[in-house]
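The complex appears here minus one protein chain, its other protein chains still in place.
Note that the chains take the letters A and B in the order they are written out, and that residue 1 is the start of every chain.
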Amino acid sequence: MIWRELDGELVVRNAETGSTHLLGALAGDILQALIEAQSGLTADDLVARLRNDTASEAQWHAAIEEVLTEFERLGLAERAA
Amino acid sequence: MNVAVTSALREPQALPGWTSPQWEALVRQARSANLLSRLAAVAEDAGVLPQVPAAPRAHLEAARVVSQAHAEAVRREVTQLRKALASTGIDIILLKGAAYLYAGLPAARGRLFSDVDILVPGAALAEVEAALMQHGWATTHHNAYDQRYYRRWMHELPPLRHVSRQTVLDVHHAILPPTARLKPDSAKLLAASRAVSGEPRLRLLAPADLVLHSAAHLFFNEDLGSGLRDLVDLDSLLRDFGRPPEFWPELSARAVELDLARPFYYALRYCRRMLDTPMPEHALRAAETGRPPLGLHRLMDAVFLRALQPQQRGVPDRLAPLARQWLYVRAHWLRMPPLLLACHLTVKALRRQEEGTVPGR
Partner (left out) sequence: MIVADLRHEELARTLAGAGLRLRTGPFVSRIRSRLPALCDTIALHYAEHPLDDAGGFADFHVRLTAPRSLRRWLRPQVLFEFDDTAAFHPLPAGQAFPVLEWGLNWCVSAHCHQYLIVHAAVVEKSGSALLLPAPPGSGKSTLCAGLVTRGWRLLSDELALIDPATGRIIPLPRPIGLKNASIAVIRAFASRAVLGATVHDTAKGAVAHLKPPVDSVRRAAQAAMPRWVVLPRYEAGAGARLKPVARGRAFMQLADNAFNYHLHGRSGFELLAQLVEACACYELAYGDLEQAVQACETIAAQP
């Protein structure tokens, strides 16, 4: 996977699917966190890492879950069994 | 007859001396035969690419970009295939282009890939098909007649197309259909197959079997449109595998064992005639067991040599389309018993009329 940060967003090319994606700020942060972590991260890990005070913990959870589901659909990430 | 492509492939070292008009004809012919990227690879391997004049070299470079993209696409496809079939525990034997790629063979250099072909045991076919459907592959040829044709009479599932990637997968369970006159034994092919290092559950045919499958495919395949491309594959395999002398007697014996002596004879004959493939005399003598009767031999020479040449540019060879048509009939004849054949061809002809499709070039 290769990526470039452009004006606060991330363009990513997934060599496995050959597809290119534009990720907004949150999605970009999540992807970068997943790449940096050698083993996988849970949704809780991600919330802990990324959240700030702009929204509640529940809202962060929901937003992150949504992004992860989309990542799975696009082949950018896999849920470990 | 214009033979620029075969001439260039036989003697790439001479390419820097070609004139602009010669390059013009070569690029056009090679493109028409789907061999432009192969030509680029051959020129590169011969160390002469930098000396090709800039204008034709740009076309070779463009073709190289395409073949590289194809190779990456095949790797992605095979990765997805492995994931999809992992639950079945079945070993997948890669055939043709995908096999050459995963074996790292020179035959994969500059090659274009139109789809992925795999071989699985006949007994596992239903399970394989179910797993593939679950992972997004769908059948093509929805017509009930075609479904029967492929499944019952041929040696493969109807081609499968992946719904989102739109890539095509051909799942074979034998290399020639059970209804064919010749009877190569798939169990022997499976037994001799080798694992691909680093790729669990992926296998390749043994070298002699790769050669013989390519020969069977070329000389029995109904669509001789890619004939020269397939001959180039064969030439590359023979040059690479044929370096150790002991390969040749093994190959000859295997041809007889698999009941593929006839296509083997044609393979050696036309590879040598058109591409100067080096081969020991004893191999040619051994292949004589597959020689057809004299009348048929003369006819096949005329037909194959015409059909295997890329379409002549500027001076139409009026016989070439006829040659191709005859081979279409012949290929079907060898694969299906005549009664079935007549029935099948009639249905195909009727359907084309209904659809109003114009035959491709």
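Quick note on the criterion: contacts are C-beta pairs under 8 Å (C-beta built on N, C-alpha and C of every residue); 3 or more make two chains touch, one makes a residue touch a chain.
What you see is a predicted model; the values in this text were computed from it and never measured.
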Open item on the list: For the chain left out of this view, which of A:11, A:26, A:43 or A:74 touches it?
Closed with: A:11
Open item on the list: Can you say which of B:13, B:51 or B:68 touches the chain missing from this structure?
Closed with: B:68
- [ ] May I ask which residue of B:14, B:58 or B:253 touches the chain that does not appear here?
- [x] B:58
TODO: Against the chain that's been left off, what residues of subunit B make contact? List them.
DONE: 19-21, 23-24, 28, 31-32, 53, 55-56, 58-59, 61-63, 65-66, 68-69, 72, 313-314, 316, 361
- [ ] Pick out the residues on subunit A that sit against the missing chain.
- [x] 2, 4, 6-11, 13, 15, 18, 20, 22
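Just so it is clear, only the chains that are shown with their structure count from here on.
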Open item on the list: Using mean CA coordinates as chain centres, what's the gap between subunit A and subunit B in Å?
Closed with: 43
- [ ] In the complex, go through subunit B and note every residue touching subunit A.
- [x] 72-73, 76, 79
- [ ] Would you tell me which residues of subunit A are touching subunit B in their complex?
- [x] 15-18
